[in-house]
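Encoded as structure tokens, here's the structure I'll be asking about.
Incomplete set of chains, arranged as in the complex.
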């Protein structure tokens, strides 16, 4: 199994979720984060002074998938989250050794 | 407040106001219940300007980790000043100083001695008169809190409050409104351009210089943690200012109404020009900008509000928005003084400017209500300048003493790590928000 971490622009969440659902993913976990990267942060005004805000609001999607779905999931996120402008985000894939469903105690790819 | 209430009388009858007697003769006056009703309302409005309005305005501007500390300042100052006011404050400021009336009011009314249920002063219950004045005494040191926010020790705030109230606020208040030498000289400060705004602005600047900058200043952005609070506070300040300036007429007559209208127009004017400054210079207008312009307009019109017309108020406001915008820029970006919440450039500069303009916009040709007999615009502006300079001098000296005392007794600043951790946890064992559950 694979553990996919995707950092995306917040307003792309709906599209990404839809794309993953179509693919058959039945669960995911989303966290608000702040990202620092090539994309420049916005300016904030403070009584006439301007400040650069480096950290931008991003969403992190964590998604555990069976081995065979990993590539498709990456591709689906990539397409759904893309605006083509800097700051679209990153996808990281790691190896997932085991997965359990708390409710039933089951483990393995079928719990995902 | 001065001329209509206690001082020069030439104008007051022309305005259809009440016949206002010198404090000493107050007991014989009759109670004007309508004025009393309005003054109780005004008192509530001005208290409201400090808690919660100023607490929200300031609290929203600091970082989340310091929000409670700033709100605590406003609250504790309210309590401490109230007690001191009862003990000696009212007496020193508004008592009958006899031969020393030019300097202070004496201690004859300490503990509100002789101020009974039936006592009347300037046509209203003396208790109401005293309460209204108390709210001014409260909000002035609370305004100063913007200068030392996010790094001061709480015990230092308490010490500052006691010393500064005694050495700075009370004398100035007496001189300008209690029958002291500035009032006798004809200095006009309707609702606190000097006693409140110049005074608080200068004290905040003194604090900022004495304490040094917050860690990270000027490079780090200290973003307001909750601009909605700042907005709510600003809106409440606007509304409360109707009591601040309108109540300073100490009457429910046309003078109060006109003061409210001039005040309102200055708020609108200051807001719009500050907003435009940002739009032109940065490409976007901000909420923080428009509400800061509002405060600038209101602070600036305060000394003039009872002597001018609405158009005068609007013009003063329009100018204040531009002037205070630049002053803020210069203090922060050129002089690199960390007056945390910009008290000096907004209240101090606005107060000085407004105190001087009071002498100008009182001119009937400019829609004003005119000068006392024998006074010209030039002479009035001269007297205004004396008042402003006096206030600056007393405030710098007294503030220095007050903060020095706090420094010696308990230390002024928390240490660096505490500053980073945030004053709420470090000083009060609390956090503003626990939104998780």
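By written order: A and B. Residues from 1 in each chain.
In this section, contacts are C-beta pairs under 8 Å (C-beta built on N, C-alpha and C of every residue); 3 or more make two chains touch, one makes a residue touch a chain.
Here the structure is a predicted model, which is why all the values come from computation and not from measurement.
Asks: What stoichiometry does the whole assembly in this file have, expressed with the labels used here?
Replies: Only one copy per chain type is drawn, but the file holds A x3, B x3.
Everything that follows uses one rule, which is that only the chains that are shown with their structure count from here on.
Asks: Let me have the rounded angstrom distance from the C-alpha centre of chain A over to the C-alpha centre of chain B, please.
Replies: Chain A and chain B have C-alpha centres separated by 51 Å.
Asks: Given the complex with chain B, which residues does chain A contribute to the contact?
Replies: That would be residues 43-53 of chain A.
Asks: Quick one: in the complex, what on chain B touches chain A?
Replies: Touching chain A from chain B are residues 221-224, 277-278, 281-282, 284, 286, 288-289, 292, 325, 328-329, 332-333, 342.
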